[in-house]
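Some chains have been omitted; the remaining ones sit where they do in the full complex.
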């Protein structure tokens, strides 16, 4: 679970407010995918240097998609070009951030995590994404060149939905919506696997069922740690009544999103409860199995240990042992032995042991 | 538990605000059961095309009962005819919705789930129903032609209660009331079955008791996930002070309903607690049984294993073994054996083992 | 636990607002114990017909004590005579109600449950009682002719305390107080029995201790379900600032009552915690017992099974078995056997097994 | 846990507002320790009759320390002399009260419990103390002549701290502070004992460890039930903004006290968590022990039971049993037996069983 805070430890004692990258470098060179658009036209450029950034255009929405956060100098240039508050910039570069929403005079700041499920390792990974937006532009900051936003990009291209007619606030919503959609996809993918576990637990066929239940529990816990602050973030955004988000046209979409996140969180809680129930089932199964083993042991022991004693008695070498001489002793002995065994079996049968 | 969100996954990345059906098609062709009524007259029509919808009449309450949600074009027509907000319409068509109440300028929006208990499979199914209402009309949207509302329909027909004299707000209440009544019916039906489980657990007669307890727990969890948001919905509706709901005449009924839902939720919690207690009982029963098995094993072993040893001793072939030659040895041997066995039995009796 | 909602199920789909009795008929014919009083005089009449009810008198408090709720016609007469709101009347007649307080223009409405403990069956039963009060009168509705209020009645008779000088609000308080007193009596009666359980659990003497613990848990849960809404009820009543309750003279008494109910709820929680602790104790006791049984088994087995083997060895019929011929073999054999047994006993003693 | 409400049960049905003593009489005759003081002089009198009480003096703080609550007549005299509200007086005399703060027009009312730990019985006892204060005087009511306040009394005597210069509000604070100090002392005393339990649990040396853990849990629960309402009491007092407590000079002290009580409650929670952890540890220890016992049993059985069989085979009396005649059979037999035993031991060793 030490997937948070990792590098923060190493930078302990650095002055707050100074730009330091905390995380793992995921791209070679940072770059910006710059887009500006309105209902009529869309312009796309990939720039490696902030100097090359086109001049902001009136009546157009600008989207600065910054990829790669490790280069402090580059980030400082971006920051000064877009007038980003140092505290926001510091959080952008610390990839161990908890999802949050903050209002500054010049812009809004949103940071959260995207999730990716590595099925073969039963492991969920996270990547941080931050949003800086005001009336004119949206700047997003990613660690790597991900593909979660591809549908949004193609919608921009194809001028589909209201996305081209709306400003940075609606664009922000659309991007957040695709992140949350991805949360839900991930949760439900895990959910289906967890549903399948029930039969395995009941049949007790797989050996490492316990390890699997534990792994799912751990990952759901991790997801919850990521998603819960997102609900907080959205609640804060909604109640902030920021001027950068149009209250009439765009806010209802964010409210809708909040409901979706609540739904996602409840699903995670449901699956966690299921897993806990599976554990109980597993343990009950173990107890039942133990009882069955004990019954087998007891039935065999209780039948044959006494019989062995009787055989032992007639194996003694006492000189005066009258039964031995009687002709039908041996057959009577067998008769008694068999009846004792059958009697015991009846007794255990009546006790409902088999 | 993957009974939520199912299709959302597949539509990941669709533009928010676009009408897409998320769910399973349950009727062939969508249609509308149109009713308008006031205290004096009631008119009922079944239309397949929005074009055929009669013109709204003054001083009459209109109820558009839309059945079948999968046909996007049909839904768009309904939506434009009734001036429904796109965000509301999107939620109507997504059957994986969490129950919620939303206020729009033109109308109110309510969505929740109806529940159905399939007793033979120990499985609760849900069907989504949405309400759009303003001063003039109520539109309800269902996936299939259900029968939960039949009593309401017949009350409308028979002009019973205040339902014909009241507007869409009271009609909404009446329909919600019948949904909640159905929740309670379902919960109490399950509750009676759960009550019956107690004896079975105590007697430990049935083999798959654990599987049953688990199934009930899972379904109660599912019910809770459906019903809890309904309380929220009602609380939001009550505190919204919407103009579409008459505060004096109709709001008290919604408050009453909220109390009923609270009661229902508490009942579910009670039954969940009961099931958890049953699990504890079951495990205690298992332990008791294990102890009993162990006692049988131990009594038999502790009595006969030593005796076998002594029989074994006199079965040895040592040439000089004085006891063997003494005439009454064998009988003394038996005497000693029997007293040892009786002694052991007394010891275990005193230990309260049987 | 299906002691709620019972009949509601059967009346599913009835129009809300219509008077239907939901519950079990407990008296043959409904009747009203009518009292009016002030500091100087008290008048008591038992009437079977609302027609016979005396005319309300100025400057006198009227108390209509309605007993028996099943007769719809009778209830309708009472309702119209006292101008009771239909929603309140509906709740009066539904004995599966959750305790609640509601304000109407004409009167206040309170409903809650009285509890009775049937000790021999370890079962708590409830009876619903409702209050309708305004400036002039108090009407109480009971299912049966109970006796919880007898002390209040005799205080009225004996003109003791401030009860004769105060209006319906204080009378309501006095009656609620006696109901809450009864809760506490019941909880503490159960509490004493639960305290006694501890020793039984520790001594593990009684066989059905588990069944008892479970029964107490279930009943405490039921009590909580009844009493918790009463606290809510009182909180709502206090914060309502209704004109029907004198804020200066009478409200402090209701506040006092709220504290008492809080105390009662905390006591129930305490006893529930105790019962859970007992369960843990019980299981620990079971484990200890199991360990003890296993020790006995292991000691006997570990000592005598090896010895039996050695006896077996000298019972073999090998022709060349030198030890058999040696004169003192048998005695040496015994010596070795005894030392082995003693050795084992020392080993187990040192392991602290007995 | 029936240390609350005890007598309330017996007085069920008494009119609310009437003075009845609910509790156990702890002193023979009630009396009042009367003190009045200001910065310059201190006067102390012990009076048995309210008639003898000195006339209140201007510019002096009066402290009426009433000891013994059982004498109704005496209490009524005190009540009328000091103009105490009947509802407050009733609570003073009911020693089963939950800690609370109430504001009356004439005075404030505070009631709470002092705790005493009887170490030898592992039992915490409580004694109720009530405070009535206004601008002029403080009246405290105790069941018995306790000594918790002795340090305060001696500080009054020695004119130490600001206590002599301040009014009844600061005196109240000082007394409450000493009660809370005593809570903390008690909690930490128990805490040290609980800390010591850990080793005992891990070593599993003491037999009645379970009984002890349970007793501590029960007592901590009792303490929590006493202390938690004290935090509420203080919160209510602070937010009441009563005129009887100087907001500038004295209120900060009460706030400080609230923090202390919060700290105390957290400590109790911590110790409760510890005890729960100990229980888990204990059970794990039991399981480990059980496993160890089972291993011993299994090792002995698995080695010697097969060997016994082989010995038995060569003890059979078949006439044609070739091995018996071979000269070295016996030695080979021993060889095989020993190798089998050693083999088994290796097998169990490799399984890490010993």
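Letters A, B, C and D mark the chains in the order given here, with residues in each chain numbered from 1 onward.
One rule holds in what follows: a contact is a pair of C-beta atoms (placed from the backbone, for glycine too) under 8 Å apart; a residue touches a chain by one contact, two chains touch by 3 or more.
Since the model is a prediction, treat every value here as computed from it, not as a measurement.
*Asks:* Just want to confirm the stoichiometry: 4 copies shown, so how many copies does the whole thing hold?
*Replies:* 5
The criterion applied here is as follows: only the chains that are shown with their structure count from here on.
*Asks:* Name, by label, each chain that touches both members of the pair chain B and chain D.
*Replies:* C
*Asks:* Counting residue numbers used by both copies over all numbers at the interface, does the chain B-chain C contact come out same (over half shared) or different (under half)?
*Replies:* Different residues, largely: of all residue numbers at this interface, under half are found in both copies.
*Asks:* Go ahead and align chain C to its copy chain D using Cα positions, then give the rotation in degrees, nearest 5.
*Replies:* 70
*Asks:* As a quick test, compute the distance in whole Å between the mean CA positions of chain A and chain C.
*Replies:* Spacing between the chain centres: roughly 42 Å.
*Asks:* Please set out, as single numbers or ranges, the residues of chain B touching at least two other chains.
*Replies:* Only 287, 290, 294, 297, 301, 305, 308, 312, 315-317, 321 qualify.
*Asks:* Can the chain contact pattern be summarised as a line, a ring, a star, a complete graph, or none of these (other)?
*Replies:* Line.
*Asks:* In the complex, go through chain B and note every residue touching chain C.
*Replies:* Contacts found on chain B: 150-152, 155, 160-163, 173-174, 177-178, 181-182, 184-185, 187-189, 191-192, 195, 198, 202, 252-253, 255-256, 259, 262-263, 266-267, 270-271, 273-274, 277, 280-281, 284, 287-288, 290-291, 294-295, 297-298, 301-302, 305-306, 308-309, 312-313, 315-322, 353.
*Asks:* Of all residues in chain B, which touch chain A in the complex?
*Replies:* For chain B paired with chain A, touching residues are 1-2, 4-6, 8-9, 12-18, 87, 91, 98, 100, 102, 210-211, 214, 217-218, 221, 225, 279, 282-283, 286-287, 289-290, 293-294, 296-297, 300-301, 304-305, 307-308, 311-312, 314-317, 321, 323-325, 327-330, 333-334, 337.
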